[in-house]
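Every protein chain of the complex appears in place save one, which is left out.
By letter and in written order, the chains are A and B; residue numbering begins at 1 in each of them.
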Amino acid sequence: MAWEALAKMRDANPLVQCITNFVSMDFMANTLLAAGASPAMAHAIDEIDEFVAIADALCINAGTLSPEWLASMKAAGARARQLNKPWVLDPVAAGATSFRTSACIELLALGPSIVRGNASEILALSRASNLPPTKGVDSAHDPSQALGAAKSLAEKYHCVVAVSGAVDLVTDGTRVVSVSNGVPMLQKITASGCSVTALIAAFAAVYPREQHLEACAFALALFGLAGEIGMSKASGPASLRLQLIDALHGLDQATVSSGVKISEAS
Amino acid sequence: MAWEALAKMRDANPLVQCITNFVSMDFMANTLLAAGASPAMAHAIDEIDEFVAIADALCINAGTLSPEWLASMKAAGARARQLNKPWVLDPVAAGATSFRTSACIELLALGPSIVRGNASEILALSRASNLPPTKGVDSAHDPSQALGAAKSLAEKYHCVVAVSGAVDLVTDGTRVVSVSNGVPMLQKITASGCSVTALIAAFAAVYPREQHLEACAFALALFGLAGEIGMSKASGPASLRLQLIDALHGLDQATVSSGVKISEAS
Partner (left out) sequence: MAWEALAKMRDANPLVQCITNFVSMDFMANTLLAAGASPAMAHAIDEIDEFVAIADALCINAGTLSPEWLASMKAAGARARQLNKPWVLDPVAAGATSFRTSACIELLALGPSIVRGNASEILALSRASNLPPTKGVDSAHDPSQALGAAKSLAEKYHCVVAVSGAVDLVTDGTRVVSVSNGVPMLQKITASGCSVTALIAAFAAVYPREQHLEACAFALALFGLAGEIGMSKASGPASLRLQLIDALHGLDQATVSSGVKISEAS
């Protein structure tokens, strides 16, 4: 099924508009191109309405946030919702400062289709949304610690929530799917999380909202699989990044069918 | 002749000021360094007058455009014109939104020496300049479809216009030169078009305005040739990008003399 998803996304070549942090732009655009999508980094509020209208999906990332960019992100999120286009939120470093946390909550309230973060970001969003406390702690590195928070967020905001980690967990509030692809050294490449979020947007572009849990899992698994292939040829984080992009571009049916590790985990 | 051009540019080591999109900055600066020029990314309007005065050429790129950056671009373009320094315009995604299209028209009116875009961008600029319609369509991927538009733009704005594609076409409104270097996978590397535009500026820095058609063709050919050499060692878009930069740095007389494919095409 992951292979069909990839083939479908490559065929559609969706235009993914990214309003993202400065650190991630190069790697994110190259990830989208290698996978078969078309990136467009455009953030000026003066063209948001028109640009979201021609995009197939939207990726919003809070990395190097500022009030000016936040205004564009909010306009874009609202516009995407209005036009019924999928949009994905990456709440980078939510919880680190009050500015950042409340910005992410404002964005959440605009109705993203999918949210992807690490355990501590998801826990921070949950707490800031006044959801019931869960057993997780801020410093949690294990997605399972944030699963309760992810489910509550998914229910409250009617979206899919993905928690990244050694094993990624994806939930719509009811179902939980786990993705076991990837390698630890991905943590040593800046913006690898940001890039997979953009890839999630590319897959969300070619599936209806009811299947965004699957779309999200496919993107996480394929990026992780490309990382595994890359790792077998890498001698450190920079060569891993290069090999990952090359592997993403070269993924074929046999590799995808035998390599993807997605399972229902409720 | 391309070899003499490269040797001349390397000797001069021109300082190329780039006011460019965030996605392209890393690849563009490394392209200029590898080729033998010196990049300077500086955009604050507070230092435009002084910075353009010390630069040998200017590269303006509309990629991640905003009103603030547009103001700097206009100030820089006007200043370059005043000081008779060459400047090159890359109208990224002209035609996608009205903000972007009219910004590019405003920049065109300030008198760039050279404009480089893909077929659909050149067609969009032509239409927005109220030039007679040509047979090309917006979705055109073939530069020859935009040649009429390119000639009209070149005449109206007294500049050289380059249309990138499988075969690049460069015109001053009368002459047409074609460049056949390059490989299809360059399309899978973000900002490869932006980077070649910066390289055009580096070559324009060492030639008088009457020879900017040739300067532009040299840059397109040498970047494409580096892509061909890179492709022979690459296994995907990320290794192509790495190998292209290494090849650009290592270009020697024998390789350039036998590899460059420029021909008069009018």
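The criterion applied here is as follows: a contact is a pair of C-beta atoms (placed from the backbone, for glycine too) under 8 Å apart; a residue touches a chain by one contact, two chains touch by 3 or more.
Source: prediction; values computed, not measured.
Engineer: In the complete assembly, which of A:66, A:174 or A:232 touches the absent chain?
Structural biologist: If we include the chain that is not displayed, A:66 is the one touching it.
Engineer: Which listed residue (A:84, A:130, A:235 or A:258) would be found touching the missing chain in the intact complex?
Structural biologist: The single option touching the absent chain is A:235.
Engineer: Hey, which of A:98, A:130 or A:258 is the one touching the hidden chain?
Structural biologist: A:98
Engineer: Which listed residue, B:7, B:105, B:131 or B:242, touches the chain dropped from view?
Structural biologist: B:242
Engineer: May I ask you to list the residues on chain B that touch the chain which is not drawn?
Structural biologist: 22, 25-26, 29-30, 33-34, 39-44, 46-47, 50-51, 54, 241-250
Engineer: In the complete complex, which positions of chain A touch the hidden chain?
Structural biologist: 21-23, 26-27, 63-67, 93, 96-100, 187-191, 234-239, 241-242
Here is the rule we use: only the chains that are shown with their structure count from here on.
Engineer: Could you give the separation in Å between the centres of chain A and chain B, each centre being the mean of its C-alpha atoms?
Structural biologist: 33
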